[in-house]
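Shown here: the complex without one of its protein chains, the others still in place.
As written, the chain order gives the labels A and B, with residue 1 at the start of each chain.
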Amino acid sequence: MGHAWHLVGILTAVALLIGACAPPLAPGASQSSGPIKVGFIAPTTGTGAASGNDMINGWKLYWKNNPSPVGGRQIQTSYEDTAGDVNTAVTKARQFVEQQQVDMIVGPLFANEGLAVADYLKTTGTPGFYPIVSADDLTQRSRVDNVIRVAGWTSSQPHMPFGEWVYDNQGYRKVLTICTDYAFGQEVCGGFLRTFAGERGGQVVNQLWDPIGTPDFSSYLSQIPSSGADFVFALQVGADAVRFMQQWSQFGYKDRIPLMGGEVLVDQSLLRSMGPEAEGIVSVGHWAEGNPAQPTQDFDNAYLKEYNQLPSYYAAATYSAAEWIAQALQKVNGNTSDRKAFLDAVRAIELDTPMGHLKLDEYGNPIATVYIRRVERRPDGLLWNVPIQTFQGVSQFWNFPPDAYLKQPVYSRDFQGLPDQLKALGLQ
Amino acid sequence: MNLETFGLQLLNGITFGSLLFLLASGFTLIFGLMRITNLSHGGLYLIGGYLGLTVLGRTGNFWLALIAAGAGVAVLGLAIERVLLRPVRNRIMPEVLLTLGLAFVLGDVALAIWGGDPHSIPVPPILGGSINALGLTYPTFRLFMVLVGVVTAVGLWYLQYHTLLGAIIRAGVDDPNMVDAMGIDIKVVFNRVFALGAALAGLAGLFGGAFLSLYPGADSDTLLLAVVVVIIGGPGSLLGAIVGSLLVGLIDSFATALVPDLLYFTLFAPMVVILAWRPYGLLGKPL
Partner (left out) sequence: MRLVTARPTWPVIALTVVVLIVGLALPYLATSFYVSVVTQVLVFGLLAMSIDVLGGYLGLMPLGQAGVMGVAAYVIAYLISKAHWSWPPAVAMALAATLLVALVFGLLAVRTSGIFFVMITLAEGMLVWGLAYRWSSVTGAENGIRGISRPEFATVYWQYYYFVLVAFAVCAVLLGLLVRSPFGLVLKGIRDSESRMRTLGYNVTLHKLLAFLASGLFAGIAGVLYAWYNQFISPSAINITASTEAVLMVVLGGPGTLLGPVLGAGVIVFIKNILSAYVARWPTIMGLIFIGVVLFAQEGILGALRRTQVRTRSGRVQLHGEKAWDTLGTSSGSSPL
């Protein structure tokens, strides 16, 4: 058995020796000629599949109409499925960056995927563009220099004005929330309650949290009648949203208690799989495909023509992001190897998109238009979200001064912007 | 928790339990009579559901879809047993690993054919809507599920104890050589039994698709539930499957409401405890 120990000794010594020497090759840097390579990661299977496919469609549509934004260099996008799983998302990002040496990563969809991928991109410096991932902290307390929310948003952004609107306009006072139990759901709910309860004084009778991919909401829904709430605030993602709406109506709640939806509950990517149970549902979003404004309708029609579907926010955002990046590329003449210049150019862009006028605040998050919407049926039978109230120039901080706002922790299971939580932190 | 919520959760538990019974009965049938732990049971569930979905989409007939789901997976089951399982008959590890490998294949094939979007199987209109009774509003289809569960349970019990086939099966379990010596080809019997178990999984897939929707990953989710039910209730026991599924359904329903953070723990912990102290389950018989 002496051999074995010799082996260990030799291995350790040599490893330490080599380790002490100069480090080996750095990961390949991007080139300055040839196609501009984009690594696009989104879920095309699982709960987020419908929305993930919309992400890809929106992105593709822009480049189809504008194939070569910068003289000589074509955009070449490769797509990988994250399956909505964080580990897979990081693996795919790693494959793109290290194996295929892409110039930028676009996507993913889920907030937790986005956070993990951002952690990874921080170590390589590869530009990452997040039109969909809305994890609040990426533009608040955990900013990563090379990850930019191009045409993006924060989860709580549209929900803070919504909380005030529901309290002021609808007159409801007692809420039961049913939100998906991960970063996005927690931030959406937190944003809503920050204003509805934290500011206006509305009451929260109970908060229910279900895991992503919940197939059966019966046990959650069954807790509504005895709760004493006068309305329900719900946020579900992907296929969960479709099932939630179905079961909501199957259990007879449609006519019994009002439902206020967080963004994506009745997003178009899911709405198109829903039926009468979704009609009349009020929700909030930074995109409303039923917006009569010309840019929206033009985009709707172009998308309808290409894909035979109305565009969801996922499609509108990636389309706008493509436009954004194209303009930035033009500014740097397609030179993606100077990462700093490229990222600076991206940050300085301000443009009009189908989503409205977009521009980044000093923290790197777009200031956007927020729509309170209602689901209506078009003459051709399709369902879509029509705005009933619009808020212009909404930032990720709503009406709160940024420094004061940043003193709060990020929204989570433990912090939902409720009055007693705010008091305990000395913020009210 | 007030009376209305309690009543609703009780119904949730019972209806979910009925779906679980449909799923677990196939698993326990195969386990109890052939001693095979079919870890591809979830995959069969998923394929059955998707087959039903496709047929329903083409014909618009729910009952036809039911037949397709059951029969289609039964045929698949015949092939699986004959080609893959028979060569490793009676050897635990190879059987387990084989069915595991099969599970991978079935899940991926389902993904390849039917894609990554989750699908709900639309409920036939006569069963859509809800029933109002005793101050509770409850979806009709879920109550129909209970009926289906009861019918299946009665059917299986009748098969096992009141038919010749059932007698042969029970005899084959006790002493396969004797049955063989009596001139009955026991291999064929087991093959048909496996197909029956598979058919039950396929049917469960159809109903599960309406209840819970079909999606990539539903195969492992449902397999786990089937394993929990069978272990708790007792492998090989029909009554055990009934008791186990009701128990699991109720635990799932009430735990979601009362201790949501411990949801899976409340399912798996009883399973571990029973395996450790009463390995035959609540109602199982020694193998």
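The rule we apply is simple: a contact is a pair of C-beta atoms (placed from the backbone, for glycine too) under 8 Å apart; a residue touches a chain by one contact, two chains touch by 3 or more.
Since the structure is predicted, the reported quantities are computational estimates derived from the model, not experimental observations.
Colleague: Who touches the missing chain here, B:Thr37, B:Ser237 or B:Ser253?
Modeller: That would be B:Thr37, which touches the missing chain.
Colleague: Sort through B:Gly57, B:Pro87 or B:Gly155 and give me the one touching the missing partner chain.
Modeller: Considering all chains, including the one not shown, the answer is B:Pro87.
Colleague: Consider the whole complex, including the chain that is not shown, and state which of B:Val227, B:Leu246 or B:Leu283 touches that chain.
Modeller: Only one listed residue reaches the unshown chain, and that is B:Val227.
Colleague: Based on the whole complex, identify which of B:Leu29, B:Ala74, B:Ile121 or B:Leu267 touches the chain you can't see.
Modeller: For the chain that is not drawn, the touching residue is B:Leu267.
Colleague: Footprint of the hidden chain on subunit A, which residues?
Modeller: 1, 4-5, 7-8, 11-12, 14-16, 18-19, 23-28, 80, 85-87, 90-91, 94-95, 98-99, 112, 115-116, 119, 181-183, 209, 211-212, 413-414
Colleague: For subunit B, which residues lie in contact with the unshown chain of the complex?
Modeller: Residues touching the hidden chain, for subunit B, are 34-37, 84, 87-88, 90-98, 100-109, 111-112, 220, 224, 227-228, 231, 260-265, 267-269, 271-272, 275-276, 279-280, 286-287.
Just so we're on the same page, only the chains that are shown with their structure count from here on.
Colleague: So what's the Cα centroid distance for subunit A and subunit B, whole Å?
Modeller: Roughly 37 Å separates the two chain centres.
Colleague: Which part of subunit A faces subunit B closely enough to touch in the complex?
Modeller: Within the complex, subunit A touches subunit B at residues 43-47, 49-50, 53, 81, 83, 208-211, 213, 215-216, 218-220, 222-223, 225-226, 238-239, 242-243, 246-247, 250-252.
Colleague: Provide the residue numbers of subunit B that touch subunit A in the complex, in ascending order.
Modeller: Touch list, subunit B to subunit A: 1-2, 4-5, 8-9, 12, 15-16, 111, 115-118, 120, 128-130, 132, 137-139, 141-142, 211-213, 215-218, 221, 252-254, 256-257, 260, 263.
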